[in-house]
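Showing just some of the chains, left in place.
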């Protein structure tokens, strides 16, 4: 049975992992979820690598950087760490970050975090179990958490 | 037979992979195309590494970052990930990114994406099958998707 690692943080202000796990389970069966929570986003890369060593086939890394400039730097560092862990292990890490500054208030932030966590979870599911679903939607301008941009149609 | 991996995203707004594959096939035979689609550009590096593990001799990584500042950061991270995967495997990854902000409208964006995908595909073909074609054009100021800058001729 496939294993999906779901890692989140105590720093985040929304329990994104619950939404992600629910979305995964709504999509199908035949996989086991490994869960871990770390303090902040910079702790995610090593947590993913450790999950891969425990047999995970894919990791979903959920985080919510703050709105300050320094938080963006931390997110950048965390992203590079996730890429490093992923390429090193040759296993996908689906990064799902929501920046506090992306939403104009608490309600919008909560909804954005929920939707993005769910949509990235569905992507994770597709990567593992239905790669053709992704292939069919290549170049379709899909967005996670916001309205899809859609494809640019050729105008004549 | 050589294998060329072609990886693109559902985030992109133009189906660049189709243009790239067509350009590859118009150029010659004697290779097999491996195809995969991932959600976004940060998922490209591990997809390339996995294709190399499946026998690809070269990967073409196609992506279309958005126009916002954060999209540029993501593209930078993705590029570093692609470089890491490529150097680690000692196999070429031809990166083909089109930034939404590079074009002034949908039509121009579509045409730019098509042309750049085709021209990078031809480069990929040359890297694998005709390295001397590239050697002959060293220092010629070639550009993908735009008019070539051309060489700087010595003026006297």
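As written, the chain order gives the labels A and B, with residue 1 at the start of each chain.
Just so we're on the same page, contacts are C-beta pairs under 8 Å (C-beta built on N, C-alpha and C of every residue); 3 or more make two chains touch, one makes a residue touch a chain.
Not measured: the values here are computed from a predicted model.
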Homomeric assembly size (copies in this file), of which only 2 appear in place: 5
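One rule holds for everything that comes next: only the chains that are shown with their structure count from here on.
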Rounded Å distance, chain A centre to chain B centre (Cα mean): 25
Touch list for chain B against partner chain A, complex: 8-18, 35-39, 42-43, 45-47, 49-50, 53, 64, 66, 70, 73-74, 77-78, 80-81, 84-85, 88, 106-107, 109-110, 113
Complex contacts: residues of chain A adjacent to chain B: 72, 76, 79-80, 82-84, 86-87, 90-95, 99, 120, 123, 127, 131, 134-135, 137-144, 149-155
